[in-house]
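Complex shown without one protein chain; remaining protein chains in place.
Per-chain numbering from 1; labels A, B and C assigned in written order.
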Amino acid sequence: MYVEALNEAIFEEMKRDDAVYYMGEDVRASIYGASKGLFEAYGENRVLDTPLSENGFIGAAVGSSLVGMRPIVETLTSFMWVAMDQLISQLAKMKYMFGGQASLPVTIRAVMYYNGAAAAHHSDRSYPMFMNMPGIKVIVPTFPEDAKGLMKTAVRDNDPCIIFEDGNLGGIKGDVPDNKDNELLIPFGKGKLLREGTDCTVVGIAGGNIHALNAAETLEKDGISVEVIDPRTLVPLDKEIILNSVEKTGRLVVVDPAHKVCSAASEIISIVSEQGFWNLQAPPAKVAAEQVHIPFTQALEPLIFPTEEKIINAVKGTLE
Amino acid sequence: MYVEALNEAIFEEMKRDDAVYYMGEDVRASIYGASKGLFEAYGENRVLDTPLSENGFIGAAVGSSLVGMRPIVETLTSFMWVAMDQLISQLAKMKYMFGGQASLPVTIRAVMYYNGAAAAHHSDRSYPMFMNMPGIKVIVPTFPEDAKGLMKTAVRDNDPCIIFEDGNLGGIKGDVPDNKDNELLIPFGKGKLLREGTDCTVVGIAGGNIHALNAAETLEKDGISVEVIDPRTLVPLDKEIILNSVEKTGRLVVVDPAHKVCSAASEIISIVSEQGFWNLQAPPAKVAAEQVHIPFTQALEPLIFPTEEKIINAVKGTLE
Amino acid sequence: MLARMIRIRLFESALIECQKSGEIVGSLHTYIGEEAVAVGSCVALNDDDYIAGNHRSHGHPIAKGGDINKAMAEIFGKRDGYCKGKGGSMHLADFSIGILGESGIVASSVPVATGAALAAKLKNEDFISLVYFGDGASNQGACHESMNLAALWKLPVIFVCENNQFAVTTSYKDSVSVDHISDRASAYGMPGVLVDGQDALAMYEATTVAVERARSGEGPTLIEGLTYRYEDHSLGLASVRRDQSYRSDEEVEKWRKRDPIEVLKSNMIKQEIITQKEFDQIEEKEKISVEKAVDFARKSPFPAPEELYDDLFTDPIEFA
Partner (left out) sequence: MLARMIRIRLFESALIECQKSGEIVGSLHTYIGEEAVAVGSCVALNDDDYIAGNHRSHGHPIAKGGDINKAMAEIFGKRDGYCKGKGGSMHLADFSIGILGESGIVASSVPVATGAALAAKLKNEDFISLVYFGDGASNQGACHESMNLAALWKLPVIFVCENNQFAVTTSYKDSVSVDHISDRASAYGMPGVLVDGQDALAMYEATTVAVERARSGEGPTLIEGLTYRYEDHSLGLASVRRDQSYRSDEEVEKWRKRDPIEVLKSNMIKQEIITQKEFDQIEEKEKISVEKAVDFARKSPFPAPEELYDDLFTDPIEFA
């Protein structure tokens, strides 16, 4: 399962390297699951419960990374607003600003709760904003294996990484290959072909891939062959795998659970329009979150996010 | 001039409505020009010098707006990182979250200094991030008349408005029509045709329009007729004026001084690709800031931003 | 006072039942055990004074005299709720009676409430504002900035820290570097008072002093009400494990024994203000009104899909 896979990755990396430590709110009690057992295994100098001061402790993680530590910080995307200064002014900018002197091996676990009645203050999916700002690697795993492998790569990477973990995937099952040598390392910037197809390319982001795969299965019954691609990381982005797929299918739908304006979906569509224009046989389409805050009521919230049905319609739209 | 036009707008609105007040750092001394004379005219209860606490005082502006005030807050885009929580969690979300009960007539003047050796910490152009988040109107005036008219509209608007003022336009001259009745009010969501043309549509954002117009003039000599459009506001966005123009020209270049990934340019290209696909006769092109932080050295900084030359090349590219 | 405390207790108890039965979704942060803090302080306010709160959010509006039908309907996600179902449990608000809303992001309403007090000063009106935040929240920068601003400008605001001794699983002794949060008042030059938060009268008295101070232009006060929450941090969110190891059963029992309703009741009976019979009558009356509220909430319709974009802006904006 997704959360367990993350937990495994963190355990393995903390075991491998003493410089890795884990920090966040109530992580010793592991209220969200991924830090389960860490405190018992690694103790108070490696697993830190912080006060409710995200700007302060994320800044402290940044500072510690400058002098040799490799922090993993747990938070929710929605709590990152209070820490934006340290995330942007320091974490993202420091290395460049200081001409490369700084090394910032900081991994941030940014959990995204949405579509679960958490309302506007707890449902952010802010990865497009971090894509707009240079200096941070943006990771969006869908499957347990990727969550584990990308997490391990992030911890070893010398640049700032934010893993946007889709809270809806917490219960997603999936095999994580055995790795007695602890080497399930998935490289950044390499997309994954989730399903081959010939009629339309669907690029899915995070939880979007689950709906995309369901839609592909349903569409197959209608004789429509959908190729599903998971970029896995948005910075760096594997644009080749997307452009190559569109070259084959001639059609593109992007499924993105973040707000649709200036979204990752907008970006991917703009790239394909600029660089794969002559391959497109129909207008590309976006299935992204409605441009509205997340309402609490379950009468409205589910209307906002990508669904199998919306994807099916979009794919069919490209085939008209 | 741009700054004077803003100053006029602020004066007129403060005179018209007692609920309007002005706040920011060192605004009484008016170190940046736009608040010149305000303190002398309106005194200490309408013109507030704040401590260096952007999250605190922007939050206070928000709170005051809930109970009848209409604050105008002066800051730089780069100082908004420390205030992101109040800007996003409260200013952008409150009205919706409370089912419409809140009215938030807050105007934020977010000055963007870039291309002036201010380095990475002082050169942000963060409007794409605010476009991604629902709830805030995003205003990007290029000419003094628009700066004045949009500022006045913003102050009277009952929703949160951020005016992203391009610091490179401070010295831009332009006539501001006489308005004895104080009614230079420019509506949001209405783009402006800056120059008519038939071969290619260039959409310019903020300072980007100056380069776009220069490029259009140069290209005219080569017999290439460029249409230049200034959307003036990005939320709401006048997509009709853009789609109609592309229908005529069949080609699109977007000029955007913000970082290119998940940019306003990406968004506009994605909209035209989705909704104006069949009118496009060539791949659309983006002339936006390089995806890197802003270096101090003048040997590198100017390479980052849109220039006349880059626009000319992009337009020619669409005509190949 | 007693009636409102009982109302909160019964309201929360009803919610727990409705959550168990699956009628309501999302997480609940109940106020049981802390009733004296909100009620004791709110009754010291006038109707046209303002309050703002946090995620532990049902006690505050009820203490201010809010309509429990609307509150209950909101938590059910229904259209007749305070926020038309868009806010839910963490975002109750009633602007018509000065309830400026609860905030899911901790400490985020502290600047907002400070801003309402700023408005009182700028308008030269004599309403005041009061804000509730937790022991955990006190470590946020937003508190520092707001307290400095309020003290500097002598704003009529009362900061009420509800020290229930834990932030989720973290003891305030492990998050606050001094003995008491009220000790920090001296760093701003305002009075700081530590109050027995189980004693509604003590809260009332301390708040009354602070109200007088605020209304006479002398500025803010920081009140720390030492209290305890009986239940888990939050109920319902499946991913938050019910780990109670951070506090002992004995400790919980000890606090339950000094129940705020009992304390007030026995006090009033001793002083012959009420009789046990009158108490029972009040309780019975509140029971019926809470039952009615549940009934009201059940019968209220869900919002319709067309309402999704309502209340985002004053006038709707179309997004591409």
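Operating definition for what follows: a contact is a pair of C-beta atoms (placed from the backbone, for glycine too) under 8 Å apart; a residue touches a chain by one contact, two chains touch by 3 or more.
No experiment lies behind these values; they were computed from the predicted model shown.
Under the touch definition stated at the start, the shown chains contacted by the missing one in the entire complex are A, B, C. Between the chain not shown and the residues C:52, C:99 or C:143, the one that touches is C:143. Within the set B:11, B:32, B:114 or B:164, the residue that contacts the chain not displayed is B:32. Mapped onto subunit C, the footprint of the missing chain covers residues 139-145, 147-148, 151-152, 174-178, 183-184, 186-190. By the touch criterion stated above, the residues of subunit B touching the omitted chain are 25-26, 28-33, 49-53, 55-56, 78-79, 81-82, 116-122, 167, 170, 260-261, 290-293, 295-300, 303-304. As for the chain not pictured, it touches subunit A at residues 21, 45-46, 50-51, 53, 55-69, 85-86, 89-90, 94-103, 134-135, 137, 157-159, 189, 235-237, 239, 267, 271, 274-275.
In this text, only the chains that are shown with their structure count from here on.
Using the mean of the Cα atoms as each chain's centre, the chain most removed from subunit B is C.
A straight line joining the Cα centres of subunit A and subunit C is 35 Å long. Subunit A and subunit B, compared by their mean Cα positions, are separated by 30 Å.
With centres set at the average Cα position, the gap from subunit B to subunit C is 39 Å. Each of the following residues of subunit C touches two or more other chains: 83-87, 91, 103-105, 108, 141-142, 312, 320. Counting only residues that touch two or more partner chains, subunit B has 55, 85, 89, 96-97, 134-135, 235, 267, 274-275.
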